[in-house]
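As you look at this complex, bear in mind that one protein chain is not there, while each of the others sits in place.
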């Protein structure tokens, strides 16, 4: 399974969560964070409160989420996303 | 070393932390999270406030924690757990 971490402005966090669930995630957690970042080439710097969204999904779902973020959010919003594999306790069933 | 992340209802978080320390963890962090999830096959959906517990332990301790969670919590409580290897800064000594 793949754990995806997304750090986003509060204004888009709700919408990103809806997208996650629609793309196949069966759950998520969200925590308030404070921070600073750069979106890179087109970077408008952001600083202050943001939301950290985490979800554990199948690798194919992670790919779909990444593609979606790049297409629909990266140009206009401060969104950072990264992923790494995790071993999930057996007995669980994730989307 | 193995980083174990456990997401649990507030009602069992305290008990899980006691279990972690008893099973060999030398520390933990706990953060408030909001979220939504599914426990899988017997899934009662949960939604709302929960606690994210993180600990860095030896792989054998991680295994013991996972076994314990499956045996004592998975049937009756909304608990999600996953793990991945981490490199710990030298000079540290974890349980």
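When the chains are written out, they are named A and B in that same order, and each has its own residue count from 1.
Note that in this section a contact is a pair of C-beta atoms (placed from the backbone, for glycine too) under 8 Å apart; a residue touches a chain by one contact, two chains touch by 3 or more.
Being a predicted model, the structure only gives us computed values, none of them experimental.
Trainee: Which residue from A:17, A:69 or A:89 sits in contact with the chain not drawn here?
Mentor: Answer from the full complex: A:69 touches the omitted chain.
Trainee: Contact with the hidden chain only, please: which chain A residues?
Mentor: Residues touching the hidden chain, for chain A, are 5, 7, 31-41, 43, 50, 52, 66, 69-70, 74, 80-84.
Trainee: For chain B, enumerate the residues touching the unshown chain of the complex.
Mentor: Within chain B, the residues touching the omitted chain are 1, 3, 21, 26-31, 56, 84-95.
Definition applied: only the chains that are shown with their structure count from here on.
Trainee: Just give me the whole-number Å value for how far the CA centre of chain A lies from that of chain B.
Mentor: 21
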